[in-house]
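Can you read through this structure? Questions will come right after.
All protein chains of the complex are present and in place, except for one that has been dropped.
Chain IDs A and B follow the sequence of writing; residue 1 opens each chain.
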């Protein structure tokens, strides 16, 4: 029940912020008009009322799903493929989750519904719903 | 007195680096010629001899004042409004302060005159003058 209330509130928040939200044009490996960037854009699924910050980079090679109402800060990296260590795996950002500025999400990670990732975090492991995580690497700090 | 000397030295440094400093053209939510970006540009007040690094993002919705001689590194975020946690508040970067690469300054923060924020810091609280701070969150480490 508590979760239900939170969810509804957040959806309202997203709709309030962007009542006229429209799917942005996402060119391949070029800056969108909001100054974020996607590689393998055809494999990104972007939900309504989502908000992605400037200078954020998304590598969707193995699939990135961003659900409704998700907020991503500036300077984040969302990797479904990392050439540094060869890791691969779909990334899922569930409804109404929020990712703070300068955070990095690694391949295979799912961020749960309504969860919040603090700024400057490195997310190596999936995050359950309704949780607040942060740190390098990110750890669950509390429940919302 | 010590502060006065530091201040003068730093102003000289700024003038020396940019003897022909001119107010840059700052388009709304588009990259400047120096590759940094401002949202709510009409609410940014930018001082002379200031230097802002590439890929830095400034959200000036609640006002951002950058005084004379301020240096901001690359990949910084200066937020007077954070959609992640709903915080709002004017940000003031006082004369000759310096902010290292990849640092995040949150709403309501004032960075004092001549102070230095180390790279990769998360600044949640205001910083007094003539101080060196760093860390996530940033803490005062010493006086200059």
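Everything below uses one rule, namely that a residue touches a chain if its C-beta (ideal position, glycine included) is under 8 Å from a C-beta of that chain, and two chains touch if they have at least 3 such contacts.
Nothing here was measured: the structure is a model prediction, and the numbers come from that model.
Touching the missing chain, out of A:20, A:42 or A:83, is residue A:83.
Taking the whole complex into account, chain B touches the unshown chain at residues 17, 33-35, 51, 53-55, 71, 73-75, 98-102, 116, 119-120, 136.
Residues of chain A that touch the chain left out of view are 29-31, 37, 39, 55, 57, 75, 77, 79, 82-85, 102, 104, 120, 122, 136.
The rule is short, and it goes like this: only the chains that are shown with their structure count from here on.
In this entry, chain A maps onto chain B through a rotation of 120 degrees when their C-alpha atoms are superposed, rounded to the nearest 5. Centroids built from CA atoms put chain B at 27 Å from chain A.
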